[in-house]
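Worksheet: one structure, shown below.
Heads up, one of the protein chains got dropped from this complex, but the rest are sitting where they should.
This part shows subunit A:
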Amino acid sequence: MGSLFSVPIYFVIFRETTEAAVIVSVLLSFLSQVITSDEHMRKRLARQVWAGTALGLLISIAVGAAFIVVWNKYGNNLWAGSEGIWVGVFSLVAVVMITVMGMAMLRTTQIQEKWKVKLSKAMDDENQKGLGNASRRYAMFLLPLITVLREGLEAIVFIGGVTFTTESKSIPLAVVVGLISGFIVGYILYRGGNRMNLHRFFTASTCLLLLLAAGLVARAVASFEAYVWGKLTNAQSDDGGTYDPRYNVWALSCCDPKNNDLGGWQLFNALFGWSNIGSIGSVVCYIAYWLIVIVALVYMKLKHRSVARANALRSVHESSNTTSGEKHSLELEDEKIAPVATPTPAAEATHVQGDAIGQDHPVDLKHI
């Protein structure tokens, strides 16, 4: 199974497609809300959004495919012989990328809010600066194009990290399924799907992604160790199924993921890093990965809580001191510290969306 469908690549594509779909759905919803009277204009602008998105996707996929073709033609044979080390290094690169992306995915439900905030902010600026017409006319085309291109290139970089350790024939199917899943999720979001279920879905996806990354850590370490052992024993080929007995914790005669007849164990290896030969190094590094993830998550969560609490307290304090007419822009320090997603009675006052977007104003989207 691992040889025809690369799970990491699937998730990269899925995530990037989802975010692109979210952006498109936000824009389209925005258009529906803002341009309530002029149906013709709304349709024209909506078409722009679709066109920009489609072009962005096309270019991303073309660049990605070209990259993969070039890689397979020239890159693959560069390191036969020291294969163990290269596989290991690129696996670790993929681990970092997948972990970062997995954590970022947890913030997907905040993406919508982020975009709405950005749009309103831009409209604020537009009010202040007043720009020309030309950019505005094609703004609805340029925004999705640029956004999707950016997301697409991000995906390519992520995939680059993962592809080093992947067979080329496992890529196409994973890409296609990832695109399809991403579209589906975006469509659900557009239709205003139940936020709670989507949130659970993204949480589950992150769980799976991190499991994958942990498994990759174990595989990377095993790959390094196999390389070193091969050098110590002057191994002629990299098979042999032998291992360094001094650092071994289990060696099963069954359940070998390299045995092509038993597909199940191959799947276990792709998903969880399972091997019938377990070394101290791979076990320790696997556990260490999870410890790092746990520490990072706890730290981020506590920091996020304290910032959100401070913001909430400050706005409570301010709203009790000022008139209710003023709007407040939230300072977004960085992406990780996003405004609280679900509107609550107290937090409602901090959301800017209602005020700004309600105005019938073309937005200078260049500043978003």
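The rule is short, and it goes like this: a contact is a pair of C-beta atoms (placed from the backbone, for glycine too) under 8 Å apart; a residue touches a chain by one contact, two chains touch by 3 or more; residues count from 1.
As a convention for this text, contacts and distances are computed from a predicted model.
Engineer: Name the omitted chain as UniProt records it, choosing among "Auxin-responsive protein", "DNA polymerase epsilon subunit 3", "Laccase" or "Histidine-containing phosphotransfer protein".
Structural biologist: Answer from the UniProt record of the missing subunit chain: "Laccase".
Engineer: Can you say which of A:W50, A:F67, A:Y138 or A:W290 touches the chain missing from this structure?
Structural biologist: Selected residue, touching the omitted chain: A:W290.
Engineer: Among A:R47, A:K169, A:K258 or A:H317, single out the residue that touches the unshown chain.
Structural biologist: Checking each option in A:R47, A:K169, A:K258 or A:H317, the one touching the absent chain turns out to be A:H317.
Engineer: Quick one: say which of A:A174, A:L210, A:A226 or A:A270 touches the chain that got left out.
Structural biologist: In the complete complex, the chain left out is touched by residue A:L210.
Engineer: Could you list which residues of subunit A touch the chain missing from the display?
Structural biologist: Those residues of subunit A that touch the unshown chain are 106, 199, 202-203, 206-207, 210-211, 214, 232-236, 240, 242, 245-246, 249-254, 272, 278, 280, 283, 286-287, 290-291, 293-294, 297-298, 300-301, 304-305, 308-309, 312-313, 316-317, 320, 340-342, 344-347.
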